[in-house]
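The structure under discussion appears below in the form of structure tokens.
Omission of a single protein chain aside, the complex is shown with its protein chains in their original locations.
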Amino acid sequence: MTDGAKSWLLHGGVIIVLFALQSVLPAYHHGNLARIMVLASYAIGYNILFGYTGLLSLGHALFFASGMYGMGLSIQFLGLSPGPALLAGLLAALVVTSVVGFLALRTTGVAFMIVTLMFAQAGYLTVLLFGQYTRGDEGFVIQQSQRVFAGIDLSDPVSRYYAALVLFGTCLIISLVLVRSNLGRVLVAIRENEDRVRMLGFNVFRHKLIAVILSGVISGAAGATYGLLFGYAGATFATVEYSIFPLLWVLLGGAGTTLGPFMGVLFMFYLIDLSSAVTSAYMLIAGVALVLLTLFARQGLVGEVRKRLAPWLP
Amino acid sequence: MELGPYLLLASLEGAVQAAVLALTAVGLSLVFGTMRVVNIAHGEFFMLGAVLAWWLTSQVGGDASIGFVLALIIVPIVTGLLAAAIDWTILKRLDYDPEATIVATIGVLYIIQQVTLMTYGPDARPVPPPFNIRITLPWFGYSGYKLFVIGAAIVLLLGVWATVSKTRIGLILRATQLDSDIAQAFGIRVKRVYSIVFGVGAGLAAMAAVLIVPIQQAHYLMGGDPLLLSFIVVILGGLGSLRGTVVAAVLIGMSDGIISVFFSPTLAKILATLLVASVLVFRPQGLFGKRPV
Partner (left out) sequence: MTKKIIKSSVQDRRKVLKTLGAGAGVIAGATAFPGLIGYNQVHSAEPIKIGFQVHRTGIGAAYGKWYGRTTAAAAKVINAGGGINGRRVEIIAEDDGTSPKRGAEVVEKFANQLNCDVGFGTLFSHVVIGSAPRAGELKLPYFVVSEGHHVASGILNRYTLQPGITDVKSQVQAMAPFVAKNLGKKVTMIFPDFAFGYDHRDYFSAAIEKIGGDVIAKIAIPPRESSFTKYFPKIPKETEVIYHVMVGPAVLTFVKELGEFFGSKRPEIFGFIDSLEAVDLASPGLEFLEGTYFWEGNPRYAQSNQSEYDKFFRASVGVDNNGASLADSKDVATYAHMFGCWETLYVIKAGMEASGYRGPKDRAKLIEAVEAMSDMAHSRQHPQGAKRFNGKTHQVFGHQYITKVTNQKLVLAHTTSIEDTYYPDEVDYTKQSF
């Protein structure tokens, strides 16, 4: 079997398993998995820029929040229904990502880190500045009645799970297609040696910009979906914490792997959840786990699997 | 208030912020510049400095100034030793791999924060300043201790500069920063230098915290802002340039105060943030950076 076929089989299998789990999971884990799938989509978006293109952004919360607020404010003030509101969220993320990407890509490395961080901070403060509409830190509720999509009530657990699965499945397939495409190979080449790629005649800036936009729009889609499925939009999601989380998830799961982001989110979620049942000092356990992971499984969970067992993993 | 006195007040406040920020950021600049590692736990060393200062001064009786002086000497050393231990046990084993260091130091951040929460608690506790003089100007009153902080930071920064540029240790440090392989070829124990640098960097942050804690309080989450600001300052100033770090700290500290004179607070912060971003967009190597990053 070719590597390509193996990859497609694996990813298809993952989606099918998640689909099947819907009917067997107990209510609590069912809800958790819906949340995890949406956040994993955010992580996939981040991974495209960080894991594959090698650009470390500290401002992705801006893109996540753009999607969330684009969706939320459209429902709140324009009275849009969920479908158009999601598109509005995507559009908002697209605009913000393009502007920020265009400016930030004039820098690389650590300067890129700080510039993206600064734009994200400015975004967070802007949400607060327009607090009259956004309700700032406190945020606002998107009522159950406003979250009915083509007759499907998105606050119903089963619908929510399927919606999250649709988002995650789409993002996963996009990442797989990207990685196996020529564009994806150029991005990886840029990560490995940017100058060489430039000398080969590629327009590095254009490729990076595409990566940023793709990454940002997927993050925005995740943000819009999160707000829609869980009924809340707030400035908390624009804080720097929410830029660090995807970095953490991707590194834990395996940067530069397609399934890494999902494993990272899953691992962190249950690490915190199970630790908090045992002790109130769960962040301590999380911290220790992170240190141990870097000492013994440096490529991340999926990365280690790829290194030791299955080099064909995309 | 009229513009003149307002600007004076904003400048004083900016200077205090710049002073503490410069000291914290210089610590990070040494670590980042020499070892090229992103230490996400740098802010936690700052926080530990404040918490340990509170603990020490609450144990020591007598006049507040005794406890304060003791804290200024002992706390940075203790924090530095802890940092060096972390470097020895964790970071060295990672071989300073950039990504692994980020994750590991995030883990260290969680550990330090949680242990502090469990032992010191969630409250913000004050530390008495070594002296309580209030300077009365015609337009406003000002804390004499804040002026002392500015002066003390300047002295300490001069000390750091003198050590780095004039002593043998400073020479070893600069050599390692310039090219660690050649330095090793010259017989410099690079791994040991790294531990020392890591410890000194943390110690400087802790020292800055001891200075600021009588003004602010010691709280287990206080490391977040210093972390962000230090990184911004180090990169804005230019990697590997201590002078750049100090200049950037002064710029950011002062601008934060002065811009807020003219705009509403949140708008002022947005403008300051975008200003930093634009400097980097048009000059990615930072103000005094040597090579394009």
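Lettered A and B in written order, each chain numbered from 1.
By definition in this document, a contact is a pair of C-beta atoms (placed from the backbone, for glycine too) under 8 Å apart; a residue touches a chain by one contact, two chains touch by 3 or more.
Please read all numbers here as calculations on a predicted model, not as lab measurements.
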Candidates A:Gly139, A:Gly184 or A:Pro314 - the one touching the absent chain: A:Gly139
Selected residue (touches chain absent from view) among B:Trp55, B:Tyr96 or B:Tyr142: B:Tyr142
Omitted-chain contact residue, chosen from A:Gly234, A:Gly253 or A:Gly303: A:Gly234
Interface residues of chain B (partner: the chain not displayed): 1, 5-6, 9-10, 13-14, 16-17, 114, 117-119, 121-126, 128-129, 132, 134, 136, 140-143, 215-217, 219-222, 224-225, 257, 260-261, 264-266, 269
Residue numbers in chain A that touch the chain omitted from display: 26-32, 35, 125, 128, 131-132, 135-144, 155, 230-232, 234-237, 270, 273-285
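Following the convention adopted for this analysis, only the chains that are shown with their structure count from here on.
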Intercentroid distance (Cα basis), chain B paired with chain A, Å: 32
Chain A-facing residues of chain B, complex: 90, 93-94, 97, 99-104, 106-111, 113-115, 117-118, 228, 231-232, 235-236, 239, 266-267, 269-270, 273-274, 276-277, 280-282, 284-286, 293
List of chain A residues in touch with chain B within their complex: 103-104, 106-111, 113-115, 117-119, 121-122, 125-126, 128-129, 240, 244, 247-248, 251-252, 255, 281, 283-284, 286-291, 293-295, 298
